[in-house]
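Only one protein chain is missing from this complex, and each of the others stays in its spot.
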Amino acid sequence: MRKEIENLQNEIIRISGVNPRKCMRCGKCSGTCPAYDEMEYHPHQFVSMVESGDIEPLLNSKSLYQCLTCFACVDRCPRGVEPAKLIEAVRLAAVRKQGQNHMTANDIPEKLDEDIPQQALVSALRKYSK
Amino acid sequence: MKVSYFPGCTLKTKAKDLDAYARKCAEILGITLEEIENWQCCGGVFTTARDEIATKLSSVRALNDAKEKNQALVSVCSACHNVLKQTNYAMQTDEEFASRANNYMQLDEAYLGETQVLHYLELLRDVVGFDKVAEKVVNPLKGKKIAAYYGCLLLRPNSVMKMDDPENPTIIEDLIRALGAEAVIYPYRNECCGGYVALENPDSAKEKSLKVTNSAKNAEADIILTACPLCKYNLEKNGADIPVVYFTELMAEAFGIKEDCNA
Amino acid sequence: MQVNGEYKPLIVAFCCNWCSYAGADLAGTNRSNYPDNVKIIKVPCSCRVNPMFILRAFQRGADGVILCGCHPGDCHYTSGNYYTRRRMALLFSMLNFLGIEKERTRVEWVSAAEGAKFAATMNEFTEAVAKLGENKRLEDLRCKR
Partner (left out) sequence: MQRIGVFVCWCGSNIAGTVDVQAVSEALKNEPGVVFSTNYQYMCSQAGQELIINSVKEHNLTGIVVCSCSPRMHEATFRKTAAAAGINPYMVEIANIREQCSWIHKDMEIGTEKAIILGKAAIAKVNLNAPLTPGESPVTKRALVIGGGIAGIQTALDIAEAGFPVDIVETKPTIGGKMAQIDKTFPTLDCAACILTPKMVDVAQNDKIRIFSYSEVEDVKGFVGNFDVKIKKKARYVKEDICTGCGVCTEKCPMKKVPNEFNLGMDNRRAIYIPFAQAVPKVATIDPNACNMLKSGKCGLCAKVCTAGAIDYTQKDEIIEEKYGAIVAATGFNPISMDKFDEYAYNQSKDVITSLEFERLTNAAGPTAGKLLRPSDGKHPHKIVFVQCVGSRCESCAEKGKEYCSKICCMYTAKHAMLTRDKYPDTEVYVFYIDVRTPGKAFDEFYRRAVEEYNVHYIKGMVGKISPEGDKLMVRGSDLLNNKQLTIDADLVVLAAAIEPDKSARPLATMLTASMDTNDFFTEAHPKLRPVESPTAGVFLSGACQGPKDIPETVSQASAAAAKVIGLLAKDKLTGNPCVAQANELMCNGCSSCEKVCPYGAITYVDKEFRMPNRTTAIRRVASVNPAVCQGCGACTVACPSGAMDLNGFLNKQIIAEVDAICK
């Protein structure tokens, strides 16, 4: 089990290119995050939880799908940690598992309104499914 | 002058006007937008994970097309531009990603990020020049108070986009002034509108969009100006009671060709 | 050079007293590993290194020679490292002409604060020299034991 978590942790760190150990716990990422209120785990928690290997709760959290990828945290982090990239990697770790897509093409019609631009659909599918 | 043009899926469907105005205005400014043949959707968002190769290939293909024509690659949609620029940057800086992407592409000559990626706004500022834009204005928009809305995709991540100061940008304001209108500065102009989350969690998008429109209204703006169809959708959908307009439309109006475009 | 029948590159490193030797000390203080192939000779300034010394090292079986001095503008003696840079550019191109690959010789600027850089440079240089194999071009067989 320990080994499994370690592998997952290494995988997340590798594909995100983020070194969570550089974080100095200042919380600037969360201070600036527009999706903060919708998130159960906030950007700074993603960083410290990945660092400590506490990844399971993240994988099961809806917070994964609330990140807007607006990169505010990436730009403002004083240590160059880039939390958004880490969140993306955790999300991929979740949706890449068989049958774990957060949204599929079948879910879309009911959510659709006629003015919504294509770009929102492709973005959401890309973010939420594999 | 000729540049390669990547319109993107939304400009072919829900945002046809954004595209039409952009083409007409470019003509007036002496720029030919040559649409890339057989372009494919950029995917809407750039996946930052370094092992995501396939999802970025459509961008690489477009970039390589522009390279083969020895042209800069221009897009109008903020999202397309963001994806193209980030992909290009990855091709320049991430050796492993570049070699894997090139393996898929099977080009005669490997693509290594040689193409210059420009947003239409950058084209106006850096290639045409806002002074030249101002010269073409026949219908100056005097007295209009316009609030530029950047959103997130145009400016961030700054280390890659390098478009403007990400916290205090001026590029759209400079365009507004060149068109003879007054630029209104307001705090939420570079905050996110809620983006694609609108699909899943409309309330979240509503809250974010309202913050933006209220902030612009408090600054006494008459119009909000944007470059992104999704921003426009979110702001309008969520009760903006001021008009949200594409920057190309405003240009067309100032150039006196708005009717031609709609024809 | 051959050690117990195996090729192990021998690196002679000339370090100036003020910056690079201190940088090497810092590498030690920080326990930054670099290969034992590297043997350091202290000189007051990188400009003290006579091309003769380098030729001598190659003649006696060294496989690579590296010179480390203060960064340009930081020389303790104001301009010594500039002399080094010019002299070594000439010497190295001559050595290259003689068949001593230019990868076997190098000038690096390492400040007293750059212990990590010193170790990294030595690792990288040793690896580069190891790739080239043994240097026999200038070796003087009369010096062989």
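By letter and in written order, the chains are A, B and C; residue numbering begins at 1 in each of them.
Definition applied: a contact is a pair of C-beta atoms (placed from the backbone, for glycine too) under 8 Å apart; a residue touches a chain by one contact, two chains touch by 3 or more.
As the structure is a computational prediction, the values presented were derived from the model and not from experiment.
S.K.: Name every displayed chain that the left-out chain is in contact with.
M.R.: It touches the following shown chains in the full complex: A, B, C.
S.K.: For the chain that got dropped from the picture, name the residues of subunit C it touches.
M.R.: 1, 10, 12, 18-19, 21-22, 24-25, 27-29, 31-34, 36, 39-45, 47-53, 56-57, 60-62, 70, 73-80, 83, 87, 111-113, 119, 145
S.K.: To test your reading of the contact rule: which positions on subunit A touch the chain that is missing from view?
M.R.: 22, 24-33, 36-37, 42, 44, 72, 76-80
S.K.: Which residues does subunit B use to touch the chain missing from this display?
M.R.: Looking at subunit B, the ones touching the missing chain are residues 159, 165-168, 185-188, 215, 218.
Criterion: only the chains that are shown with their structure count from here on.
S.K.: Where the centres are mean C-alpha positions, what is the separation of subunit A from subunit C, in Å?
M.R.: Subunit A and subunit C have C-alpha centres separated by 48 Å.
S.K.: Could you list which residues of subunit A touch at least two other chains?
M.R.: Within subunit A, no residue contacts more than one other chain.
S.K.: Which part of subunit B faces subunit A closely enough to touch in the complex?
M.R.: Going through subunit B, the ones touching subunit A are 8-10, 13-15, 41, 43-52, 55, 77, 79, 151-153, 156-159, 166, 191-192, 194-201, 204, 207-208, 229-230, 233, 236-237.
S.K.: Can you list the subunit A residues touching subunit B in their complex?
M.R.: 14-17, 34-35, 37-38, 65-66, 68-72, 74-75, 82, 84-85, 88-89, 92, 103, 108, 111, 113, 115-124, 126-128
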